[in-house]
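Shown here: the complex without one of its protein chains, the others still in place.
So that you can tell them apart, the chains are marked A and B in the order they are listed, and the count of residues begins at 1 in each.
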Amino acid sequence: MITSSNNPILIIASRFLTPFIQLFALYVIVHGHYGPGGGFQGGGILAASIILLRLSLGTEKSEKVFRRTWGIPLGFFGALVFFSIGLLTMLFGGNFLEFDELGLLGFNKVGSHFYGILLIEIGVGIAVMSTIVSIFDNLSGELDGD
Amino acid sequence: MIEFFLGHQLYWVVSLLIVVGLYGMLVKKNLLKKVLGLNIFQSGIILFFVASASKRNATVPIVEATTKIIDSSQYINPLPHTLMLTAIVVSVSVTGVALALLIKIYQKYKTLDEELLLKQMQ
Partner (left out) sequence: MIQAHLPLLIPLTLLFFALLIPLFGTKVPRSAYFLALSGSFLAFLISLYGLVRVATDGAISYNMGGWAPPIGIEFILDPLSSFMMLIVTGISFLVIIYGYRVVPEEHPQTQVSYFSIVMLMLTGFSGIVLTGDLFNLYVFLEIASLASYAIVALGDKRSLVASFRYLMLGSLGSAFYLLGIGFIYFMGGSLNMKDVSQILPFISGEPAVIAGLIFVVTGIALKMALFPLHFWLPDAYSSASSVSVALLAPLGTKIGAYILIRFLYFIFEPEYVTTTVPITSIISWLSVAGIIYGSIMAIAQDDLKRMLAYSSVAQVGYIGLGIGLATPLALTGALLHIMNHSLMKAALFLVAGNLQIRIGHSNIQKFNQKLRHTMPWSMAAFSLGALSMIGIPPTAGFFSKWYLIVSAVGESQWFFVLVILLSSLLNAVYFFRVIEKVYLSPSKESLTDLPEEEEENKYAQNEVSFSMLTPTLILSACLLVIGIFNYFIVNNLIDLMIPSNF
């Protein structure tokens, strides 16, 4: 349990910065296919924004943004999104993650690759964010635990 | 002789990082310093991969929509960058597991010094 810091400058600055950091992280995730970025990097930046809130506002107040109990289930949800896209392509007759086969859903070749990679990056981003935040929560909770 | 040093700057820097990391992992007694040494060691290897992907007079590997002819010698090699993304994630995971182990060791033995730990375990 981390207590809130006493310094008002820290609290106000971190509350002001967090939406911009998260917006930048979303930009990084979505632009992963055509430029630098992708799931890992965007997920890491999202996790950094939440850890900033945890450190400056304390654990109780920042629970409103990301509850501690959400950590591991969201991680599994992200991994399941990844694998369900892979299985979807296998169901349509191709190999694992063969995006050409997603064309049966009504996309052309470029569109199926684009949406396939986008969904996978979003899944990976959610998984990475929740895993890093849950590692941080575990390590910070243990210090005064049993 | 000058060529041996200045022409291979990358390899000297990477060797320095790897040796510093190995020294930290093997010689230092505090367990947390060993974890930091491991991190420096893996960062050295990641730097080696990323820097070896560059080419002379080449630009970032993002293709504009207006480019008609793509000459691959004008763009740097993006494959090692993607490989190193995975390696960075692996490094973060190993550091996470190591820190969790360290917290448990500290709770149990109340020390993080290797010699005191070995004495307590005998």
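One rule holds for everything that comes next: contacts are C-beta pairs under 8 Å (C-beta built on N, C-alpha and C of every residue); 3 or more make two chains touch, one makes a residue touch a chain.
Remember, it's a predicted structure, so these values are computed and weren't measured experimentally.
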Contact partner of the left-out chain, one of B:9, B:30, B:72 or B:93: B:93
Contact footprint on chain A, counting only the chain that is left out: 72, 76, 79-80, 83, 90, 94-101
Contact footprint on chain B, counting only the chain that is left out: 25, 31, 34, 38, 41-42, 45, 48-49, 52, 79-80, 83, 86-87, 90, 93-94, 97-98, 101-102, 104-105, 108, 117-118, 121
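In the analysis below, only the chains that are shown with their structure count from here on.
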Chain A and chain B, separation of their C-alpha mean positions in angstrom: 24
Sites on chain A touched by chain B in the complex: 34-36, 38, 40-41, 128, 132, 135, 138-139, 142-143, 145-146
Touch list for chain B against partner chain A, complex: 60, 62, 85-86, 88-89, 92, 96, 99-100, 103-104, 107
